[in-house]
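Here the complex is missing one protein chain, while the rest keep their positions.
When the chains are written out, they are named A, B and C in that same order, and each has its own residue count from 1.
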């Protein structure tokens, strides 16, 4: 997997990269009505309008206010409304109540974005400032790219609550990976993982360090819907011994019998996706499964999930399909700090470090990840019961 | 209190009354953005858009579909989306999820209303049909008027969750009732209550029947904010012996220390209302208090709440101020069927009867009640812990 | 129905009555192990040991401490542990945590009772004191009788959670009322209800007052299990239009499909009762139904529940079977104060008055009510969703 993010997106011309990322957010939002942008369908999700505003606040709070002389915030109340979780910076609107903020509306948020963009362009036009702020702006852009994917996942969740099954992208095409799955062998040993060298990375990808791997094998493609249907037909969701204890409790409490967004009608399965409700594509990678489901599936298949180190070490192997751009792949690794990890100083140190408990690492990227945002060392993370992300799995085995 | 509803609103010209009521709903909604109309700030509340659609569905479902030959419903899915609680009619979207329906949007609901209004006008242009359907259309219009008030209460609740304190009606004026409160004496005896004669009434106001009243006295005006402040200053919210056991448990669980929408800043009280956040008006009737609070206040004041029969019997007395148009007045009466009550036949029989447990009767009407909707025999009802209505109280005493 | 409570239980010899009531509690507890007496199977229920201690604390707190010179409380901590809900008297152990108090144990509570009984006998041996304290001791004894019934209902609830189905009274016999149900007609008019004259009554039965009744008819016996089976067979628990809205929500949330303690095995119904698990007796009055179920049944049967005034007015009629001693009978009446009601002064004023909202009145008495405790004017009350009492129903109709 080529590491393309630094060049393609944030390149030498920071101002250009800034415009590209910011425009992409607005392009995503353009398909949405004001109501679509305001709704919050569950506490885990945020309104699209909030994503548009919060990413803007990030630049205002961390770049413009401290660095652009004479900058006047667009609205003093927005620091309270659109801070996500930065305790260092101050109080904020409660997360589960984000959907109650009908005003400012979608149009007003557009004006907020224009206000901040104009100031950012002024700032970035100064080569010295652009040089000095490169790292912070790059972080802000990667941050916005993460919210671009969240915007898609959150809108999909909201649309899936609507009996009318609206389509976010009516011309959506599913990836297909026909053919048999093969396992590719790796010798293990002491290898290095983590980000090093030039190009952007989040702090949680560092420091690069050595790990000791046993020999292992990795499936050459993600698990697909047709394989998941076999798991279901074999009673996968009804067999407690396949599941972690917490997973089985969740299956029973939530009544899980299929991945999120799957619906059965007269024996045929459909899936609610960015293209609306559509017949399930057997050769497409399964997605919207939780870690609990991924883990149970792997056990049923006589395999296991790979560790994140196994995944990253293998990511340079050209025989592996669907590493990025299809589904995030759950790993066996809890999300913890790398040895010697130091959070970034200041408020942005809250970006990653304080979430390093109770969550599991996913690797790769998904069909909802914006172009150029993937990296072999990238560490995504969610709680093991979450299903609304474009999350799937790839199997591993002992050698 | 004059019974004006039948003449003013539904009068001889049913088509004209229809237009007037329907237009009033749209006038209320005109102050709202698409986002304002979509939000549901708690399960008790409904989106403004939903109120606009549900009242329209009522005419479509109960009048047009059965009675207008060749009528084609605007959208087959709307029967599911906009049925409120009519079990007889079929399944429906879960109430707490009404705010998740971003599509159809506010504009589309406008088209739905126009479609139904056009068909209704066709139907009402036929004098025979208008005559035959008079009762049902009158019910639909009174139903819509109830939702007009709910629209205001629900938007106010949503706006009160917003730190920006938006104003629904920026030019809002508070009612004032200066001067002392006096008690007016009534002799009691066997009196009649309930609706009789001509003019519209809901089924729960019937049959008119005799009740036996002890002599009693009724305050000539509602309790006002200045008096409520005395209750608070005297520790009203901290004295368990003033409260019903369930009320005291609610005070503690919810941390109540003032009416809903009251906010203290540096010792001064403001109130969030239709005009936004404004200084509390001492001479305005207190509102947004629950039955529990009203009952505790009355006990603190050495008085009690009137029964609904006492209220209705007194309502013709010209010395009583603020009977309607200011605040709904909690009574001591649980909401139960009158002796000999029979729900209307068919689905509209679900309108009132099935709610006759666990709720308390309020009498009068409020500043949010549409003109012409009040009646001496009118029975409003809510659970005793609810505060988001424009609910206040008037005291009673033994003679 | 004869009013026997005053004579039989509290008679002229107060000391003798005291011993009789206190001994009856201990006789009930004698069938229970220390563990049986400690368990609290739900927040609504209390441990048997707690009932034994709380009724003792009532005498200690309200009689001995203020009135017996030199009395030393058995243990200063008990005032905190065994106060139920008297805010006037001080803080208390939280109700849902009563089952966590393993110490003092059942034997220690026995010593507590003996300590208080000895002091009470000393006090009552003084004729002047006995005369002066008659009303308070009588209240304490009636209070203890109420807890005798609660002890039985609460133990039954605990035993019903045990897969071994223990029997509280292995030789328990069910009442039977074979033969058809007939309706007895009453003319109504202005009648008097409420307690008057000599003999004990709770404050909530007063003042005696006039009410206006329409003509009505009352079933000559409670509804029986065989009739309830017909309701079930006819889909009673699956037909929303039979239910109050709150009732139907409860049916769905709780999955109700039969009365509490009913169990089906191979098409045959059994009932968990004081005698353990036993085949359902078709001619026995149905019990352990909520008000919601009673109300739905009545609607299904083309009848209604009687008001408490109808019930009390009819209670002198010799043609009515099972008025007392079988099942408490839900009425259509919310539990509210009688006109002119004044709670007793002091802490015992909290006994009844503060519960006069959200609950429904039951009349009569049950097979678990201690002998001599029933009265025509007696007002029992529970929330409409409660089923663990020995609660059934008797039908009424318009004349």
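Just so we're on the same page, a contact is a pair of C-beta atoms (placed from the backbone, for glycine too) under 8 Å apart; a residue touches a chain by one contact, two chains touch by 3 or more.
This is a predicted model, so every value here is computed, not measured.
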Please work out which displayed chains the absent chain touches and list them by label. A, C
With respect to the chain omitted from the figure, which of C:16, C:97 or C:185 is a touching residue? C:97
Which one touches the absent chain: A:175, A:211, A:272 or A:303? A:211
Of the residues A:243, A:328 or A:390, which one touches the chain left out of the display? A:243
Go through subunit A and note every residue touching the omitted chain. 85, 87-88, 190, 209-212, 214, 240-241, 243-248, 291-292, 295, 332-334, 336-337, 339-340, 350, 354-358, 360, 384, 398
Name every residue on subunit C in touch with the hidden partner chain. 33-39, 41, 49, 77, 80-81, 93, 97, 99-106, 158-159, 161-164, 166
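Here is the rule we use: only the chains that are shown with their structure count from here on.
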A CA-based fit of subunit A to subunit C gives a rotation angle in degrees, as a multiple of 5, equal to 180
Most distant chain from subunit C, judged by the mean position of its C-alpha atoms: A
With chain centres defined as C-alpha means, what is the inter-centre distance between subunit A and subunit B in Å? 46
Taking the mean of the C-alpha atoms as each chain's centre, how many Å separate subunit A from subunit C? 58
Return the residues of subunit A touching two or more other chains; collapse runs of consecutive numbers into ranges. none
